[in-house]
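Here the complex is missing a single protein chain, while all its other protein chains stay put.
Chain naming follows the written order as A, B and C, and within any one chain the residues start at number 1.
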Amino acid sequence: MKNSFGQSITVTLFGESHSPYIGAVVDSFAPGVIVDEEVIRAALNKRRPRGAGETQRRESDEFRIVSGAVGGRTTGTPLCLLIPNTDVKSEDYESFSSLARPSHADFTAEAKYHGFQDKRGGGHFSGRLTAALVAVGAIARQMLGQKGVYLGTHVLSLGGVRDVKFTDAEREVKDIASMDFPVLSPVEDEMLSRVEEARKDGDSVGGVTETAIVGLEPGLGEPWFDSIESVLSHALFSIGGIKGVQFGAGFAFGEMNGSEANDAFYVDGGKIKTKTNNNGGINGGITNGMPIIFSCAVKPTPSISKEQDTVDYVKGENARMRISGRHDPAIIRRVCPVIDAVCALTIADMLAARYGTDYFCGAKK
Amino acid sequence: MKNSFGQSITVTLFGESHSPYIGAVVDSFAPGVIVDEEVIRAALNKRRPRGAGETQRRESDEFRIVSGAVGGRTTGTPLCLLIPNTDVKSEDYESFSSLARPSHADFTAEAKYHGFQDKRGGGHFSGRLTAALVAVGAIARQMLGQKGVYLGTHVLSLGGVRDVKFTDAEREVKDIASMDFPVLSPVEDEMLSRVEEARKDGDSVGGVTETAIVGLEPGLGEPWFDSIESVLSHALFSIGGIKGVQFGAGFAFGEMNGSEANDAFYVDGGKIKTKTNNNGGINGGITNGMPIIFSCAVKPTPSISKEQDTVDYVKGENARMRISGRHDPAIIRRVCPVIDAVCALTIADMLAARYGTDYFCGAKK
Amino acid sequence: MKNSFGQSITVTLFGESHSPYIGAVVDSFAPGVIVDEEVIRAALNKRRPRGAGETQRRESDEFRIVSGAVGGRTTGTPLCLLIPNTDVKSEDYESFSSLARPSHADFTAEAKYHGFQDKRGGGHFSGRLTAALVAVGAIARQMLGQKGVYLGTHVLSLGGVRDVKFTDAEREVKDIASMDFPVLSPVEDEMLSRVEEARKDGDSVGGVTETAIVGLEPGLGEPWFDSIESVLSHALFSIGGIKGVQFGAGFAFGEMNGSEANDAFYVDGGKIKTKTNNNGGINGGITNGMPIIFSCAVKPTPSISKEQDTVDYVKGENARMRISGRHDPAIIRRVCPVIDAVCALTIADMLAARYGTDYFCGAKK
Partner (left out) sequence: MKNSFGQSITVTLFGESHSPYIGAVVDSFAPGVIVDEEVIRAALNKRRPRGAGETQRRESDEFRIVSGAVGGRTTGTPLCLLIPNTDVKSEDYESFSSLARPSHADFTAEAKYHGFQDKRGGGHFSGRLTAALVAVGAIARQMLGQKGVYLGTHVLSLGGVRDVKFTDAEREVKDIASMDFPVLSPVEDEMLSRVEEARKDGDSVGGVTETAIVGLEPGLGEPWFDSIESVLSHALFSIGGIKGVQFGAGFAFGEMNGSEANDAFYVDGGKIKTKTNNNGGINGGITNGMPIIFSCAVKPTPSISKEQDTVDYVKGENARMRISGRHDPAIIRRVCPVIDAVCALTIADMLAARYGTDYFCGAKK
């Protein structure tokens, strides 16, 4: 299994940018889990491009659950969700032919698939596939909510413009849940200006996200090799553009002493907590009951309008290319719901393994 | 499987700090792979504490391969390697009882294992277990070398003292292979002074490592969810103290524009290369033939001599504790060979899946 | 993963008898594999009910490949195949309500899924799902053919009427490939009379199948725990109605001496063969180059028209029931192509693991 993650709740992703459908199979949610199409639609809406400097591909995101659910509840058998690819303009992409778009997967796909890959619109590498992840992730997120586990992701920085970090994650993850452009401080306008500036330059910008997961009991995760960090990073590093993941203080640990880095324990109302949370809620790979906090580095969208040096990978010759078509100068806002989705699915999976496959089961029908 | 990684070449780790043995089972190397005990011993020596400010626990690291190899060659069946725990001083640890050492796994282990965990010396969470990883990793590294794949890790920063980054990785990974304290520029003395300073303060220091893997052909890795970044980070985040992993420019991408971040392709002597390597040798989760470059954040050793606030997790009361015993103020030098080991095993596994289980097989006997 | 099998080529099955679609995802065939829709259609036709005493449900079996293939070739990414459920008559099944059909999965599904299972037409347990297996299995079978590996299944016995066993499997598997009712000797009419007799009685009949796989080189399989017998039986025992699997002499070994059971080796034209094939082509879990021969026990269809004792599993009361609707008095003919499909997928998976993911790749495009 390559296009899958999870042990007890396994997600398999399929589809290409221009195939008839993209979709996901979840094998399997517990029986009796609520499948609320409005909740799924809302999650998909947060991932959709919305004009201001984002791709103009209109994705209808009309999803359909074709197995594994009846009457608004899961059956406990594999749930397959399909999203049709409707607004497909193949012609935009045909000029790429055998020119490798820099920092895209064109050349590596050719090396791996020997020329048989679907080249239209990025094929199987397309960010389009994350729509299916977001849709099934929305179901997982609702499951977690019923167990008191909440999560959320905000744009911590974008092209150098910075948001503040989580300080009261329990409240903040709920605050950002309804935001289209999730930030903790009023930096949206400045960030959007930065995006617009890049767009005018035919360029793009990178950024950093920050995620919090709250409400997990201590004791989840494994020392080797399924630490919380391991399983989350595994799923996160599949999301196109994510090139770094750090938990808690992360790379800042490199310049800290142990005496400042260590999180002192204390008892608060009968519950064991830590005064600081430099470890991001994880000790020895296992949750300690504090919020799980991590951040992800998102590289600038590689599709830019400026002319670039490249090669024709079939002819084996140097070349110049200019990428036309519909592209986002900053995908980071749209990466946030994808991060939420893979986190929700990963955490739900770990809970199902720990507490049994019926843990998320609705009351007996 | 929790204590395992790899699909075609699966490594399972077992043991506790004070159990009779620690060890690893590899299921399975190809038949006919060279098992050179000197090479294994050399790798273990690089991981051993060496006086200057490092733990005084004397680990003999006498390993024994008890299955899966005959006459200096693997048989192709599971290879089990054992390392006895000889220099065990349980008494040092007994005072911990139910006081949770801050930023250690004592409290989370209690939550997960309900009090049945082996508490002596960190139990299953002990860095001691990495000796078995290093030993079997040395076999994998030799396998890779025979296919022209080399890798190495150096200390990029330690307590604020910085080494330079890889610039000519192909040469540099070979240069550092023989170093006990792997650095690319003459910063060893300054780094060791920084460690000594921390030791005198009863404190510890964090750092950052940088790793290069050279010689891989384009086309290795999967788009979803077994990207090169995913599988490497999964294994890396199990190593105690690693709290961040970034590939290529990593978190620096957050402040870059696409036009500076993109790696332009060009043809060099018939081979496709990139002018820069901000993507760390990976596009779309798949190798592009450039060196794979990543760095890891290593937190300061949580065991410090200063008195710390904590809790007694059985009584549920606040407490103060001072950790005595034998500890390293900086583990980062010793983390380098562990990173090399898990990388070698991970890459060997991916190659065996791609090219078949006999890819590393010696010539027919 | 529960609804999956295979390591390198993993098949996941989804759908219910009355869900909008059933389908399968294959993750992943090699790139460049031929996807011939005529071959798939032919395989599906062999599985379809055909009047004479078989279910009258008309399944159109119109399949659609919605990802992972372009221009008649696989891309190397997950292939999703969908089959719509068109001829669905829910009303036939509604009378079952909470009466457990004897030897069906109604009661066990209730116990497992707590009442949330899709009860219409057997739900996820429906034999209908095997259509998706047969469709993707047809692709695998064509892949194997290009490597000189062929397989086929015939009805060895049906309601006491017996066919002969394979004696020249290499030829016979090709002979039966084109038969709608695969038998090695002229027993079709007698078998069909036996079925018709059962149908008139409102009863059903069981049978035994025999399968041969020819053309495999020696050396495929694992001693523990992925012996050829293990992986084949794992997949076979998922097929509804299969309650026994035996390799070579199978249960007849119980009354044999070693001197008659052992298969003596000899050299034939430079190739090592065995004089007898009591071991069904497998020694120590590994192919020996002789045809793999096994047989499967198929229980009589549990859906019969006779009135039966049962329980109402919701009320917890004894009851009597008569199953109406459309059912086969003998499914064994239709089980043959399903056996062929899971064998083809299993063997293709083992070959891809052994020889690499590109083993079945077409020539470079």
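Basically, contacts are C-beta pairs under 8 Å (C-beta built on N, C-alpha and C of every residue); 3 or more make two chains touch, one makes a residue touch a chain.
Note that the structure is predicted; figures quoted are calculated from it, not measured.
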(request) Consider the whole complex, including the chain that is not shown, and state which of B:E37, B:E260 or B:D358 touches that chain. (result) B:D358
(message) For the chain not shown, which residue from C:P20, C:G145 or C:G250 touches it across the whole complex?
(response) C:G250
(message) Applying the definition given at the start, please give the residues of chain A touching the unseen chain.
(response) 7-8, 77, 223, 353-359
(message) Counting contacts across the full complex, list the positions on chain C that touch the omitted chain.
(response) 2-5, 13, 100, 102-105, 107-109, 111-112, 124-125, 129, 157, 159-160, 198, 201, 203-208, 217-227, 229-231, 233-235, 237-238, 240, 242-259, 261-267, 270, 272, 274-275, 278-280, 282-289, 297-304, 306, 308-311, 313, 316-318, 329
(message) If the hidden chain were put back, which residues of chain B would touch it?
(response) 1-4, 7, 10, 12-16, 19-23, 25, 27-28, 31-32, 64, 66-68, 70, 73-80, 82, 112-118, 123-124, 358, 361-362, 364-365
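Definition applied: only the chains that are shown with their structure count from here on.
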(message) If I average the CA coordinates per chain, which chain comes out farthest from chain B?
(response) C
(message) Nearest whole angstrom, what separates the Cα centre of chain A from the Cα centre of chain B?
(response) 27
(message) By the touch rule stated above, which residues of chain B touch at least two different other chains?
(response) 223
